[in-house]
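Sharing a structure with you now.
All protein chains but one are shown at their positions in the complex.
Order of writing sets the labels: A, B and C. Residues in every chain begin at 1.
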Amino acid sequence: MAERVVLAYSGGLDTSVGIGWLKDATGKEVVALAVDVGQEGEDMDVIRQRALDCGAVESIVIDAKDEFANDYIVPALKANALYQKRYPLVSAISRPLIAKHLAATARALGADSVAHGCTGKGNDQVRFEAAVTALAPELTSLAPVRDFALTRDKAIEYAAVHNLPIAQSKKSPYSIDQNVWGRAVETGFLEDPWNAPIEDLYTYTQDPSIPREATEIIITFDQGVPVAVDGKPVTPLEAVVLLNKLAGDQGVGRIDIVEDRLVGIKSREVYESPAGIALITAHEELENVTVERDVARYKRGVEAKWSELVYDGLWFSGLKKSLDAFIEDTQKYVSGDIRLKLHAGTAVVTGRQSKQSLYDFDLATYDTGDSFDQSMAKGFIELWSLPSKIAARRDQAAK
Amino acid sequence: MAERVVLAYSGGLDTSVGIGWLKDATGKEVVALAVDVGQEGEDMDVIRQRALDCGAVESIVIDAKDEFANDYIVPALKANALYQKRYPLVSAISRPLIAKHLAATARALGADSVAHGCTGKGNDQVRFEAAVTALAPELTSLAPVRDFALTRDKAIEYAAVHNLPIAQSKKSPYSIDQNVWGRAVETGFLEDPWNAPIEDLYTYTQDPSIPREATEIIITFDQGVPVAVDGKPVTPLEAVVLLNKLAGDQGVGRIDIVEDRLVGIKSREVYESPAGIALITAHEELENVTVERDVARYKRGVEAKWSELVYDGLWFSGLKKSLDAFIEDTQKYVSGDIRLKLHAGTAVVTGRQSKQSLYDFDLATYDTGDSFDQSMAKGFIELWSLPSKIAARRDQAAK
Amino acid sequence: MAERVVLAYSGGLDTSVGIGWLKDATGKEVVALAVDVGQEGEDMDVIRQRALDCGAVESIVIDAKDEFANDYIVPALKANALYQKRYPLVSAISRPLIAKHLAATARALGADSVAHGCTGKGNDQVRFEAAVTALAPELTSLAPVRDFALTRDKAIEYAAVHNLPIAQSKKSPYSIDQNVWGRAVETGFLEDPWNAPIEDLYTYTQDPSIPREATEIIITFDQGVPVAVDGKPVTPLEAVVLLNKLAGDQGVGRIDIVEDRLVGIKSREVYESPAGIALITAHEELENVTVERDVARYKRGVEAKWSELVYDGLWFSGLKKSLDAFIEDTQKYVSGDIRLKLHAGTAVVTGRQSKQSLYDFDLATYDTGDSFDQSMAKGFIELWSLPSKIAARRDQAAK
Partner (left out) sequence: MAERVVLAYSGGLDTSVGIGWLKDATGKEVVALAVDVGQEGEDMDVIRQRALDCGAVESIVIDAKDEFANDYIVPALKANALYQKRYPLVSAISRPLIAKHLAATARALGADSVAHGCTGKGNDQVRFEAAVTALAPELTSLAPVRDFALTRDKAIEYAAVHNLPIAQSKKSPYSIDQNVWGRAVETGFLEDPWNAPIEDLYTYTQDPSIPREATEIIITFDQGVPVAVDGKPVTPLEAVVLLNKLAGDQGVGRIDIVEDRLVGIKSREVYESPAGIALITAHEELENVTVERDVARYKRGVEAKWSELVYDGLWFSGLKKSLDAFIEDTQKYVSGDIRLKLHAGTAVVTGRQSKQSLYDFDLATYDTGDSFDQSMAKGFIELWSLPSKIAARRDQAAK
């Protein structure tokens, strides 16, 4: 029996051509695996058939939308994960999920390797391969575009010569990756970081500058997980889909940054993540109400580290797991309601209430009913400032 | 000669009455010191005279607006200082400046103590006293409102009895602190964190929901400091004043959070900081272009710590100084232009350019001219993933 | 029925006198609670009786030695907890345990308050009160020595006048706190930090400078917990007791540092912790073999924070709990044997073996059998250095 390779298949040009290239270059049978993470676009059955038409011995489609929401988006939300304070890790959290299915499929079908369509200068190649190796260290990772120098021109030629069923009549100028957590767009003119994005780039979000009425919603969380919107129970996936619509319609979630890639270069990226920005905004404020100060302060560093690890492809690493244990423990009381006003590109919290609130009206109020014993402050300040005071005496003696 | 106390004087009811209270309670002569940090409102000469009318032996006004911008706002900007990711430390950075002048004045005039009008449950009492003790450890700090239980009702009565020149005819429901970096508002109905802020709270910002044309500006930084707006040279103070106008007119810079006070309670706070949010947004993105990845990642933690220290009243502490040394070193190349679009409550970067840019078009482009050697990636990923791979082998053996 | 207070009772002068003082000052009935954390010294029954003789309405002794080892020492060991890199938190981890029993006893007996014998300038007052308030926020904490200015002279006089059964004929110059995890000594001449400790201070450790044969032992850990010594199964408590003997006889575990107290001052402290130093040394090296690099690097920061929190009295805080969740997750594979050579004040690891080892001979060896693909290094170094390279080009252009 021939050796087998399981290819992460998108239905696009590169991976369609990759089927033949892999077979030619390695002699292996190619199994195509398409994972539905809510990327929308083409029908998954059409994609499945295309792989077979392109020469795959087997073509598999997995609906992983709920798994993606439950096991990848929810942890990112609990971590308030924003790489460089801004990027909600859209592609970064889908890669380990796809890699997990690649590895499982490879093992199930007795394949000795997996493959992906990434180039050699991006982050996704690292995310795929690091995830595969962390789950199935015996598997080899292949990357036809990178390792066999499969350029776009060569791919188009190969598709024409082999009569592959891929329409390339009208080449889109955009390179896009999208899933239910968001959308990443790259295109030539954005490579000059002085150029502003144009409206044509966006599909998850409406133009925020168009006047419209604000939308106000109430998101209910239970232990860090969104469980209802405006009182209606939702699964995590439903929450994300609904928020993409509501926040996206208000132009919420556009991101435009120069980003530090793991491979050592800076790149300019444009993202849309309406649900991501809206949910993280709401979740952060609910934490403000329900999480102790010291936990919140320390968690800020954990969130940054978590985001870096996931950005850097280390989803299945030991450190990521141990940080998850920390984060999970912090979410015990992150339950309650957040009122969010969505308008003109902004998601603003206007109210928060929780049975688990640490906000204590009697301590906080300046009105009658104040139970805060102000006389305690004097001693507190004295000892709080004592190290500075001793140092000040020393400094003056030194002068 | 009688002992003297230097009182941080605002011109308001509490500190006006405080002059007499301090004198009565301690027998000391009271010197009033009003520091202009761009709080606007009443004429500083009127304030100066009022202190005398209320019984101060001396009344001093110091224009510290440029000092505030240069030595307090600029370091906060370099630190991208946002406490709890949101609050630009509006009051927190003005207190140490005022405390510095309190201490200097006390020493110059031979006073043995200073005083402030803060209550015993807020952060500002700590900021004043910790700063004073770090600069002049021999001085004692007095807080009539806190230590002598000077409630508002008693203050009004005292003012009436002593015929003090303070109008209290129309009591504002708002408790406000403001300076050129922003404005903090507290008021009774906000003490229920489910209540949304109302438009009436705001004065630095216009209603962001009113349709208007976007404003686009270019801010030029030199080593982290804003030096020009739309090509016109500005001092830091001028930059802040200008941005308050431009960003404020677009409703940029409103903040509404539940905040962790140093004294151990959570409180609900509403702020406006148009220039603060606009400048930090611009500065952060310029760092994305000009600062190395590892520096940026580490600096994120330093920024959080810096913000906590300053929030906690430790401006003049040793750790704050050493963090400043770190931050200063990171700003060497943070020079260039940021194009900012201000609209409907948002400040969005749409372009960045810098002679110090680390963005390398030839490495980043996917077009012809690409100088990135993709074959390097394979070895990188192999070693990058090696710890996970070894651990994976161990884990599987353990099963 | 009279109100009750539960006093943490040591059997010494301060807390013996404290029984009467508390009664006199508050009118409450005093319940004495002595907790055995392996402090040795007097028989616990004698101590129990003494409390009654001094006026306690009830006197309770709890043997908490195993609880202390399992629930307080083991977490400290997993955290490699060394405050200021040196101090194994001897007293710091016993206070929350005692406080836990104080709170439980108070609740069981319907007391409204607890009390302890600490002064007002140490850490232990904070540890007691912070722990009690975190477990039973309704209880009040009393501290007769601090709050009623109960000096030693007054205590001796009180004991004499009231004919309390406490021998003070030969006053020890040492102030001592000890438990099975170690011993803390303070005494007048050590308050000059230039003075060296003298041999007379120590009881857990022999003089390390006396020539003797080295001791070699093998400690077996299971998931971070010591489970056998030289192949003989032990409970955590037995491991600590045994190591105190073996390491103490070799003079291992003496510590002499200037320490940063929570209350803002520096103090000079001398400790002994033979088992502490020996076990942490062994545990750290077993982690070196079994824990992934990134986990180990991050854990170093967690360990420092954990140690600070516990030192600072925040054992039952939310952050401490969440850090425990992180640490627990890192210990999954920390199993195996450590050979330790104890001699002349040193505990040195000379061998380590583990079925969970991440040390891979085939990858590490320079001999035949080497499976490390050295050609991978070139690509790794290229991308690893790329940010520095790009920055270097920029820096040179800037010159």
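Everything that follows uses one rule, which is that a residue touches a chain if its C-beta (ideal position, glycine included) is under 8 Å from a C-beta of that chain, and two chains touch if they have at least 3 such contacts.
These numbers come from a predicted model, not from an experiment.
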Out of C:A34, C:V126, C:L201 or C:V334, which is the one that touches the chain we can't see? C:V126
Where subunit A meets the left-out chain, the residues are 292-294, 333, 355-358, 360, 363, 373, 375-380, 382-384, 387-388, 390-391, 394, 398
In the full complex, which bits of subunit C touch the chain not displayed? Write them out. 84-85, 119-121, 125-126, 129-130, 133-137, 141, 146-147, 149, 175, 186, 188, 191-197, 208-209, 211, 214, 254, 256-260, 262-268, 284-285, 288-289, 293, 296-297, 300-301, 304, 308, 312-314, 316-318, 339, 341, 343-346, 348-353, 357-361, 363-367, 370, 372, 374-378, 380-381, 384-385, 387-393, 396
So which bits of subunit B touch the chain we can't see? 260, 263-265, 291-292, 294-295, 298-299, 305, 309, 314, 317-319, 321-326, 328-330, 383-387, 390
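Here is the rule we use: only the chains that are shown with their structure count from here on.
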Return the chains shared as contacts by subunit B and subunit C, ordered by label. A
Going by the average position of its CA atoms, which chain sits the greatest distance from subunit B? C
Rounded to the nearest whole Å, what is the centre-to-centre distance of subunit A and subunit C, using the mean of the C-alpha atoms as each centre? 41
Round to the nearest whole Å and give the separation of the Cα centres of subunit A and subunit B. 32
Hey, what residues on subunit B touch two or more of the other chains? 293, 357-358, 360, 363, 375-378, 380, 384, 387-388, 390-391
